[in-house]
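Complex shown without one protein chain; remaining protein chains in place.
Entry: chain A
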Amino acid sequence: MAGESAKAVDVAGAMITGPVPAVDWLIVAPVLIPLVFGALLLMFRHEMRWHGIVALIGLAALVGADAALLSRVLEHGPLSMTMGSWLPPFGISFTADALGATFALTAGIVAFVCAIFALRDIDVSGRRYGFYPFLMLMMTGVSGAFLTGDIFNLYVWFEVFVISSFGLLVLGSERAQIDGATKYAILNLVGTTLFLIATAYLYGTFGTLNMADIARKAQTISEAAPLMTLATLYLLAFGMKAAAFPVNFWLPASYHTPRIVAAALFGGLLTKIGIYALLRTLVMLFPVERAILADLIGWVAVATMILGVLGALAQSDTRRVFGFLVISGVGVMMAGLALGTETGLSGTIFYAAHSMLIMTALYLLAGVMKEMGGSFSLHELSGLYRASPLLTGIALLLALAIAGLPPASGLWPKVLLVKAAVDANAWWLAGAILLTGFLTTIAMGRIFLFAFWRDAPAKGVAKVFDPATAARPVVGQGVLVVLTVPIVLLGVFPEPVIRVANMAAAGLLHSSAYINAVFPAGGG
């Protein structure tokens, strides 16, 4: 059939004809590995004893591939592969730069740690509902979103991880879960629809979907092109995904309902993909329009971080507190987006990596506290210090990290962001970041006071917990220790990460390396 006729036609103008170095496959490996393992788990859905171990092997391979990809990108610059041998922009490109590879690696680590926690937390019924296949397929979507170089393909990966996350969200089919999932599903579908409309509009304007090609053409396209509309649409669509004020109401409505591992994965990963997409579109594709929108983004950032942390102060369920802290963190990340300078963006990127680790750790902490203390409610929790000094130490470090205090990882990204804000004379933004840190300290202090220091709950509340006989979940505490180590290391030795974040920010601002990776020597 086509084999014969293809040989007669000269394809050099449209297809890659030379051999591709094997190392280029690193860029599809983070997508392929979870996809293949997810497919295998689906096929052997009823061999539930093997799910955990198979998923762990797959996620370990994913972390390895991500690490190899990142080290390759840091050494040799952005890496690109175009599917099916077509030349870009006809084929779909995967392009990894320092930003995407860093996020993909952090996400892989978070997923691996969550899978270990899930070994005990997800019971047989959760496995029968397909926790592990959903987890692997969600990681396929997450890795794909971070590594794709094609904006429509980005939409496809968004759908992949959103649909898998529906599955994780309703695991167990409880009433509250269905309620949360409905809100989550509808608002996410509105977000992705806006994304799709913006992308269709973009295609009509540029005639291409390849991000490197768009970045190249955006500099020379005519004045009449509706770039401002496009940038605003993307800001709204991804702002919704990232849970930025005022389109963040879906997050507190749903994140406290699923299994704690699923909540940890969502809180750690999903909003950060929105931030990633905002960075990719607004900073790399539409830098001029981002500068015009900077004030708006700045005020959205301030409102998101302050209202988020105020929400956290008002809650008494630990999971809801952490849900609002996720939102507050999104505000902090958007501050760097509003500033748009290299220091500011590098602060945002560092904060996003920190936030993936810390939010996952906090949700898992809530799970361990529930297992030991018998409740998620701050009214009922008490006396955990006596039950486990180790857990108390971890909780203290995590509280310092989320509040941005030394010695944990939250300090340095906030230093970068405040420095960038002061450099740009945006005192209000710097003040808001510092105020948010202060209020977060109070919110975490509340949890610490009530759940750990207090001997017994207030009068009239039934005591659900006795320190002497409390369960001491070994796996849960072990996983928390494993997560706390990088959080403290990032706080004590921040230089390597700051260097990577600077590289990633520079790569966004000066996209020529990214474009060159896709179109070598300006061809295509």
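Note that in this section a contact is a pair of C-beta atoms (placed from the backbone, for glycine too) under 8 Å apart; a residue touches a chain by one contact, two chains touch by 3 or more; residues count from 1.
Assume contacts and distances are computed from a predicted model.
J.: Given the options "Tripartite tricarboxylate transporter family receptor", "Phosphate transport system permease protein", "Na(+)/H(+) antiporter subunit B" or "3-oxoacid CoA-transferase subunit B", which would UniProt use as the protein name of the unshown chain?
T.: In UniProt, the chain excluded from the picture bears the name "Na(+)/H(+) antiporter subunit B".
J.: Hey, which of A:133, A:252, A:367 or A:404 is the one touching the hidden chain?
T.: Touching the chain that is not displayed is residue A:133.
J.: Among A:36, A:56 or A:434, which residue is in touch with the absent chain?
T.: A:36
J.: Take the complete complex as the reference. Which residues in chain A touch the chain that isn't displayed?
T.: 1-3, 16, 19-20, 22, 24-25, 28, 32, 35-36, 38-46, 81-85, 91, 130, 133
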